[in-house]
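The complex appears here minus one protein chain, its other protein chains still in place.
Chain IDs A, B, C, D and E follow the sequence of writing; residue 1 opens each chain.
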Amino acid sequence: MNILIVNPNTTQSMTRKIGAAAERAASPGTTITATCPDFGPPSIEGYYDEVFAIPGMIGEIRKHPEADAVVIACFDDTGLDAARCATGAPVIGIGEAGFHFASLISGKFGVVTTLARSIPAIEHNLVRYGLATRCSGVRASEVPVLDLEIPGSNAADRISEEIARAIAEDQAEAIVLGCAGMADLANRLADRHGLPVLDGVSCAVKLAEGLVGLGLRTSMNGGYARPRAKAYAGSFSAFSPGTN
Amino acid sequence: MNILIVNPNTTQSMTRKIGAAAERAASPGTTITATCPDFGPPSIEGYYDEVFAIPGMIGEIRKHPEADAVVIACFDDTGLDAARCATGAPVIGIGEAGFHFASLISGKFGVVTTLARSIPAIEHNLVRYGLATRCSGVRASEVPVLDLEIPGSNAADRISEEIARAIAEDQAEAIVLGCAGMADLANRLADRHGLPVLDGVSCAVKLAEGLVGLGLRTSMNGGYARPRAKAYAGSFSAFSPGTN
Amino acid sequence: MNILIVNPNTTQSMTRKIGAAAERAASPGTTITATCPDFGPPSIEGYYDEVFAIPGMIGEIRKHPEADAVVIACFDDTGLDAARCATGAPVIGIGEAGFHFASLISGKFGVVTTLARSIPAIEHNLVRYGLATRCSGVRASEVPVLDLEIPGSNAADRISEEIARAIAEDQAEAIVLGCAGMADLANRLADRHGLPVLDGVSCAVKLAEGLVGLGLRTSMNGGYARPRAKAYAGSFSAFSPGTN
Amino acid sequence: MNILIVNPNTTQSMTRKIGAAAERAASPGTTITATCPDFGPPSIEGYYDEVFAIPGMIGEIRKHPEADAVVIACFDDTGLDAARCATGAPVIGIGEAGFHFASLISGKFGVVTTLARSIPAIEHNLVRYGLATRCSGVRASEVPVLDLEIPGSNAADRISEEIARAIAEDQAEAIVLGCAGMADLANRLADRHGLPVLDGVSCAVKLAEGLVGLGLRTSMNGGYARPRAKAYAGSFSAFSPGTN
Amino acid sequence: MNILIVNPNTTQSMTRKIGAAAERAASPGTTITATCPDFGPPSIEGYYDEVFAIPGMIGEIRKHPEADAVVIACFDDTGLDAARCATGAPVIGIGEAGFHFASLISGKFGVVTTLARSIPAIEHNLVRYGLATRCSGVRASEVPVLDLEIPGSNAADRISEEIARAIAEDQAEAIVLGCAGMADLANRLADRHGLPVLDGVSCAVKLAEGLVGLGLRTSMNGGYARPRAKAYAGSFSAFSPGTN
Partner (left out) sequence: MNILIVNPNTTQSMTRKIGAAAERAASPGTTITATCPDFGPPSIEGYYDEVFAIPGMIGEIRKHPEADAVVIACFDDTGLDAARCATGAPVIGIGEAGFHFASLISGKFGVVTTLARSIPAIEHNLVRYGLATRCSGVRASEVPVLDLEIPGSNAADRISEEIARAIAEDQAEAIVLGCAGMADLANRLADRHGLPVLDGVSCAVKLAEGLVGLGLRTSMNGGYARPRAKAYAGSFSAFSPGTN
């Protein structure tokens, strides 16, 4: 089984870290391909970055028709809906993956993400997915995404402090880490705080394996219908949907 | 990895069918044990049956401390909360499993269950899980649970008719089959209706494999805390929670 | 008019206290019978205890066919749905009774219960009943249920402190006491805090009197339909639903 | 115990009918006083009529300081919030009374009212009370309020037809009659349709008896605080709130 | 274009201040008429005052049939529904106007009003309008309405303190001032706090200009249907709805 992990930002070190986390989570027989676009933002911190990451991410998906499932490795599930229209394979966002798994092992889960400006997008996703009532709160550690790549930064400590607040003030029963770049911290933080800490990348790999294992694919009845055939103008012409 | 599948009713033929569906869904390396209690109702059709199924189901869980994960194989997720307090292993209900997987491959999913009297319990679960906004409607086929065990009954046709209505009238984009006894019908109905049809048993096996694979266990901060040690009176004394 | 009060735990001193509270609330012409099962948990503190209390509670209801109404005297309304299927008489939970009465005399009410582990079950009930939007918050005093039976414990003071917080921090306009064992504290706490403090036992008696007075009984259209006739296996055979 | 029933419209025949329904519902020892204002609309059919009914209704409440409880006998609970500020006695609207009682004996209840223009006000009340999720739908029979006073009109038949639709199309498990003028029809319609049919007037009497019996009064912490002392100008000067 | 601004209380100094704010907001070609009733409460602080302000307010609307649009200048949108039935012209409440404009320039807005007793009415409006999920919280400055008319009072400072709390504790991104009498403070407070501060009076003028400019009028299908013709009794006979 081939699972394609697309990091929608262009930072290769982060792509490698995400790929390693996915490898650790993968079952025997699962092949992980981790990739990122070569155009767009180096990190996704808010709505503006997000929209410039999506075309490149869709491009990566189109380059990999052999994928049995696709994982979008940005916590705000950048471009998830468009990706589901772009391929017949199931597509999982790491944000939703973390939320669904946390819902299975806790009454209420908290989310600890990077910057406050990313909170509204995550909250909107929770409402759309239906899982907002299961979330005790989304908190920002105010660690910028790429600081997570800097060895020796105090990023882990700041995240840990915010987890402590989520437990004490919000009664969080589990914690979902709100950035693909935090994938390597989950186990250590779980031990420190004595409750489940979930990394969306590994959760998404497991959900992808499950969907592929059961032969389940995205429904094409409704909003995820294949795009109607039409010619896109100018520099996006290569993305034009063909006849389906 | 050992997954314990507990059918909370006492009907052995149904337990075997559920076990077979679980085996088909299981990955290499996963051992399935399917069991059912020897006391309680032969089928669960409404709130009354449900409460008399739970003690026996908890008993089965307690008999299998080797289980890495537990699946409750009744679509109304009978006794799920109590089961999560009874064991350190993660516990998955087949209802929630179907809802979570359907949420990943459709905008809105429909549910087709057995009797109308079971609809309110399913609707309550959807609200509690947070996924009610993702459900286009819960419909009853008016097929009693044990009719699904009778070769040559027209159960499959009646379920198929209700699926057709869910698509036409509710705009369901995927269908979750609302009874463990329907596990063998999913593929055929998916082909007939041209959209994903999910069986909760196999979805639950995949979620259980995923949680175990990542080492995730039920949080004990909150409602799923282990029961306080106390002596139960009379015939339930064997279920008394010990010191934890 | 005969009202049956079932304390679903097996602690007789608590049953007597609940019975006395019900007697104080009852109108002339109302006969109160307070009872509890002889098997099951001595107190209900969380989901696990709850499921082992229900069979005994249903048994008590079945022993009293002369009851015109039934009150379930545990604040999480243990087994309320099953009880409504088990008898033609109306069934009232003391939790819902407190919530409904508080909704009539305040904009938002707070709940102060025993242990934090009981909060999720109460919150789920509030959502199901529809009254979650009327509740300013559910708070735990961390007084175990049976401490309420110990003369000279500081239980009342700890509950009073939590009421003070509900008023100051949550803007609660009335307080519902979240355990049948607190029934004797309501008046004193109302005087101390200068706002309505409601005990669910007495509220349930009044609602039961009202429903019986008007000849209203549980609807059998829907989830509260009488259970289908079937034979339960093993030790629960005596609970098998007959033909209705 | 004295219960004041205020019909907020000026139609005396309807006041008498409401008073008779209240008498039938009242327990021994309860004295019913049914009254209506001498200025304002003869029937309340929509938002405009409503606001001109409230001053007269408040006037009636102020004329009866001996009342232990007040019932507002218009199904849209006209002026309920203002009335709760105007008196220390508990105040019950017949709409909310019907909704609360129906919630205790059914999973979902339907409402059948007079004119379609009254539906939005009833729906808003359901949302505010929190009970909208318990209502299967509000339907209009298109019977004007005062047609209910005309002997030989086909009003009862048109209401009955709409009840049949609520059961068949909305799966209503109980019916709340949506006008004080329908109080005398409840029993007959319950028999015809084989499910509980609730009249808000009698439900309100029972809730009032319950609250008074327990000594419960409206909280003054919050929106129901007594009005601040001030002088009203012109023709409303007699309604000026004094020092409280 | 003629816009009628009705201050529903009888305080003329406040009416003049509101009129001046409306004039400042009005476009060239818009004529503002600011008026208030000559009977009723001098300020609206809670539900009781509210119902005695509405008849006079409706009276002012009826005196000005030339108005192309009507603005109700009390923050709890006193009598908005009745006013929409009373005239063919569109009617805007200053509360809803502030909420709608704030929704266009922020993710979540906070509201700072006068007294705590007014909070529930504002919260109910937010729920009804649908915009409660956009509001980070309604806070009271505990400044009585008419203190806003007293030169040299510390009202502005107390409001400013509450705005600071809404930003720090509730993450409000914009502030809606919760009283018509605060109309002159918006710009100063916006400068001090560095985020948008909205005054409902000027927002309502702009919405009124927009609706009139597009020829949009209140729908008469539904709850805003014109009142049915009937004769009101007594002192309200002049308000009787005629044939429409």
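Operating definition for what follows: contacts are C-beta pairs under 8 Å (C-beta built on N, C-alpha and C of every residue); 3 or more make two chains touch, one makes a residue touch a chain.
Keep in mind the model is a prediction, meaning the values are calculated, not measured.
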item: Selected residue (touches chain absent from view) among A:Ile18, A:Val70 or A:Ala86; value: A:Ala86
item: Missing-partner contacts on chain E, residue numbers; value: 25, 27-29, 90, 92, 96, 100-101, 103-108, 129-134, 167, 171-174, 194-196, 198, 202-203, 206-207, 209-211, 213-224
item: Hidden partner chain, residues of chain A it touches; value: 10, 37-43, 45-52, 54-56, 58, 79, 81-82, 84-86, 116-121, 124, 127-128, 144, 222-225, 227-228, 230-236, 239, 241
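The rule we apply is simple: only the chains that are shown with their structure count from here on.
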item: Superposing rotation of chain B relative to chain D, computed on C-alpha atoms, to nearest 5°; value: 120
item: Chain pair repeating D-E, as identified from A-B, C-D or B-C when over half of the contact pairs by residue number coincide; value: B-C
item: Chain C-chain D separation of Cα centroids, rounded to whole Å; value: 28
item: Rounded Å distance between chain A and chain C, as computed from the means of their C-alpha atoms; value: 44
item: Centre-of-Cα separation between chain E and chain B, whole angstrom; value: 52
item: Touching two or more other chains - residue numbers and ranges from chain C; value: 107, 116, 120, 171, 222-224
